[in-house]
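Pasting a structure here, questions to come.
All protein chains but one are shown at their positions in the complex.
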Amino acid sequence: MGIGNIFRAFQPKDKIFFDLFERIADTLIDMSKTFHEGLLEFDVNDESMLNQMSDYEHKMDDLTHEVFVQLGENFITPFDREDISQLAAGLDDIADYIYASAKYIYLYKTPENKVYSEFSLLIYKSCVELKKAIENLKDFKNPNEVKESCIKINSYENIADDVLSQATVKLFETNDAILIIKQKSILDYLEVVTDKAEDVANIMESIVIKYA
Amino acid sequence: MGIGNIFRAFQPKDKIFFDLFERIADTLIDMSKTFHEGLLEFDVNDESMLNQMSDYEHKMDDLTHEVFVQLGENFITPFDREDISQLAAGLDDIADYIYASAKYIYLYKTPENKVYSEFSLLIYKSCVELKKAIENLKDFKNPNEVKESCIKINSYENIADDVLSQATVKLFETNDAILIIKQKSILDYLEVVTDKAEDVANIMESIVIKYA
Partner (left out) sequence: MGIGNIFRAFQPKDKIFFDLFERIADTLIDMSKTFHEGLLEFDVNDESMLNQMSDYEHKMDDLTHEVFVQLGENFITPFDREDISQLAAGLDDIADYIYASAKYIYLYKTPENKVYSEFSLLIYKSCVELKKAIENLKDFKNPNEVKESCIKINSYENIADDVLSQATVKLFETNDAILIIKQKSILDYLEVVTDKAEDVANIMESIVIKYA
């Protein structure tokens, strides 16, 4: 398509943005992998996982800020400035909510809930698809593969919805109001992570529709 | 106005989008009517209403997806692509939160709460106004009538806010923490439906401001 060709003519400038987005996606993969592994062998007294989540969250803030700095310095961007800033903000939201989930898992010190790691696996898988989608967005050659990754991310969000409702019903069976308030709030945070991944997938799908 | 005339020159292409938006609005009217009637004669052991909500939610997903497919295939759109995609996403959110409300009403199996049908009536009335606004947006002849529908939707959201706070205070009088957690969460979902309808009204008002 014509617009795609125009886009490819600007490669050197664009490289800055795609390099940044790939580093962001890699950071999210590392963050969600560490989160998932930390939950599989969770120990409330060992806060090393929480500290790593905090470090990743700061790294994501820095990378997101760098996208905005680059937007200010480059008149030519691979796609609309609004799309770039929305994409960066959306990816940062994912990190924010992973960190918030980890924070409250440690703060509330409730007994282990096996469901947390079901969520973290879905989150990790979503981040892997986000990385693929960003790579395929770079070439603008593979719009269908971007779409396929987005469909997978949407399906992980649907699964997360079901995991949430089943886990919530099971949680109420404990009849322990205070435990319910704590764990329901953590489950809600975890589900929001998959919502934020879906938001990013929708942003990428609309970019593909515009330019591919 | 000049822009309005330019717009009207593209009618055949536009028809696709307005036809889709009218089908979406009709689906929301049917969905909210079935939801309201189901709540008026609610029976937790008869899940037919929930199944219908699930069917409507899938139908809305398909129609929303069709809007995005059409955006990809049509260079000429009746108004900005961003407005069309925001409108479609906003209308889909309404269906998602009606379905979520219905799901948790069935899952939590709490005793009937008369307030649910007060909300569903406000939701149904909002969907009727959304349909009117979409029809009046089509002609671009009746910007004032679009605005009037939007004002009504905003007023339903205000009423829903009051219904929520009064119902929540009354709920606390039961002093039953677990019942409170469950029903408060359902009331919050129901109120979000009216928030989402207000978001759509705001999108339509800003479209009218731009083009009418």
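We call the chains A and B, going by the order they appear; numbering starts again at 1 in every chain.
As a working rule, a residue touches a chain if its C-beta (ideal position, glycine included) is under 8 Å from a C-beta of that chain, and two chains touch if they have at least 3 such contacts.
Only a predicted model underlies this, so the values are computations on that prediction, with no experimental measurement involved.
Within the complete assembly, B:K184 is the residue of B:R23, B:R81 or B:K184 that touches the hidden chain.
Interface with the hidden chain, as seen from chain A, comprises residues 68, 71-72, 81-82, 85, 89, 103-104, 107-108, 177-178, 181-182. Listed for chain B, the residues touching the missing chain in the whole complex are 82, 165, 168-169, 172, 175, 177, 180-181, 184, 202, 205-206, 209-210.
By definition in this document, only the chains that are shown with their structure count from here on.
The centroid of the Cα atoms in chain A and the matching centroid in chain B are 27 Å apart.
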